[in-house]
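Note that one protein chain of the assembly has been removed; the remaining protein chains are unaltered in position.
So, chain A:
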Amino acid sequence: MRYESQRVAMPYFIFALILFAGQIVFGLVLGLQYVVGDFLFPEIPFNVARMVHTNLLIVWLLFGFMGATYYLVPEEAQTELYSPLLAWILFWVFAVAGTLTILGYLLVDYATLADVTMNKLLPTMGREFLEQPTITKIGIAIVAVGFLFNILMTALKGRKTVVNIVLVTGLVGLAALWLFSFYNPSNLTLDKYFWWFVVHLWVEGVWELIMGAILAYVLIKITGVDREVIEKWLYVIIAMALISGIIGTGHHFFWIGPPEYWLWLGSVFSAIEPLPFFMMVLFAFNMINRRRRNHPNKAAMLWAMGTAVMAFLGAGVWGFLHTLAPVNYYTHGSQITAAHGHMAFYGAYVMIVLTIISYAMPIMRGRPYGNSNTAQVLEMWGFWLMTISMVFITLFLTGAGILQVWLQRIPESGQALSFMATQDNISLFYWMRLVAGCFFLGGLAVYFSSFFIKGQASPAEEVRGPATEDA
């Protein structure tokens, strides 16, 4: 860590991980409600638990992105952060607002929450993932503006690297697209169309820039490969992401009202959406194979490879699986969608945040070469337990989805099973998903425990120059 102000990333990472734990606990509640329908009813109905689960995910990923930004932008720009104080103030504003919103979901019923937050004045609530009260949405926008100001002032006064440019472009895009969350026309088809400007253009657009920049930064640090090479890869990857992903938004326009040409546009362009993720796999493995140093933080390297592979599987392969319009006609809004959503978010965004945490956290804790071997082994156990559990969650949901399509969607009206009858028939898959979810929680506990192991890796563990055996 070259600049003292990078340390402001620490509270962001810690708070992100706390929210992550909350997200997983509510995920298990939902998994149980899928099979024991009245579990915690009426205290925590499914819709409330789901809102907490998804909103916690979004908020902790944002905390993770902000932490990553505060950590890497000063180092890339070779200057101290413009205002560490502003970063601290915004941390508390966002943390308090986020916590209050989640408590609001849990403690009062949603209609009351809408009422007391005066949703009537500017109705934005009650839409998937954008359930936050309007006042929270305004708060997020204000935090984003303050954050961007701080980051831009830092980036502009220092060295302008490609990593910084791409990261800041992604963050500006994230903030700008958030404004569509305030647009909620009374015409449902318009509402849905522009809702995707937030949701799709985030996760299949600007967030990929953020992910690419963080991955590139960590690879520069742990492989020692020439920045020029890494930056070239980064440009090609984000070029492919935006070239495929922007018109790829069309795969959401198939069945919500827009005209038929979107069936073609959405299918063709989203069929190339796996490409940037595949390139990230090549990128990560290539850079690691060509490494000029053997960084003793092996755990960070594992996360970097893991995020590339899992993002490709979850976002790329599982996305392609149901993205072509003739397939999507049957799978749209089924458990296949849920399977894809879980692995894509975990692989691309959860794991990239855990990658930068794995790299930066030890440094901020005064362990420049990484955690001790014991801590790293434990962290890697956490990695494998969580990742394999997520693979199984995805496989079981895919099984459930295929059966659901077979029973409920493919037969003609009259012969098809009803939604609820279908759910009864596929409950075995939900039980297995729940078991996999419990293993995920176990993996998370192991991962957390790795933070409490003392000691650090020593520079002696690093072999500089050409690596000894396998280079």
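Just so we're on the same page, contacts are C-beta pairs under 8 Å (C-beta built on N, C-alpha and C of every residue); 3 or more make two chains touch, one makes a residue touch a chain; residues count from 1.
Please note the rule applied: contacts and distances are computed from a predicted model.
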Key: Per UniProt record, name of the chain withheld from view ["Nitric-oxide reductase subunit C", "SoxXA-binding protein", "ABC-2 type transport system permease protein" or "Heme exporter protein D"]   = "Nitric-oxide reductase subunit C"
Task = Can you work out which residue in A:Thr79, A:Asn119 or A:Asn164 touches the chain that's missing from view?
result = A:Asn119
Query = Of A:Phe149, A:Trp178 or A:Tyr330, which sits in contact with the chain we cannot see?
reply = A:Tyr330
Task = Taking the full complex into account, find the residue in A:Ala16, A:Val29, A:Met51 or A:Met343 that is in contact with the omitted chain.
result = A:Met51
Task = Pick out which of A:Met1, A:Val36 or A:Leu152 touches the chain that's been left out of the picture.
result = A:Val36
Request  = Provide the residue numbers of chain A that touch the chain removed from this figure.
outcome  = 33-34, 36-38, 41-42, 45-48, 50-51, 109-111, 114-115, 119, 123, 125-128, 131, 162, 184, 186-190, 192-193, 228-229, 231-233, 235-236, 238-239, 242-243, 246-247, 249, 253-263, 265, 329-330, 332-335, 337-338, 408-414, 416-420, 422-423
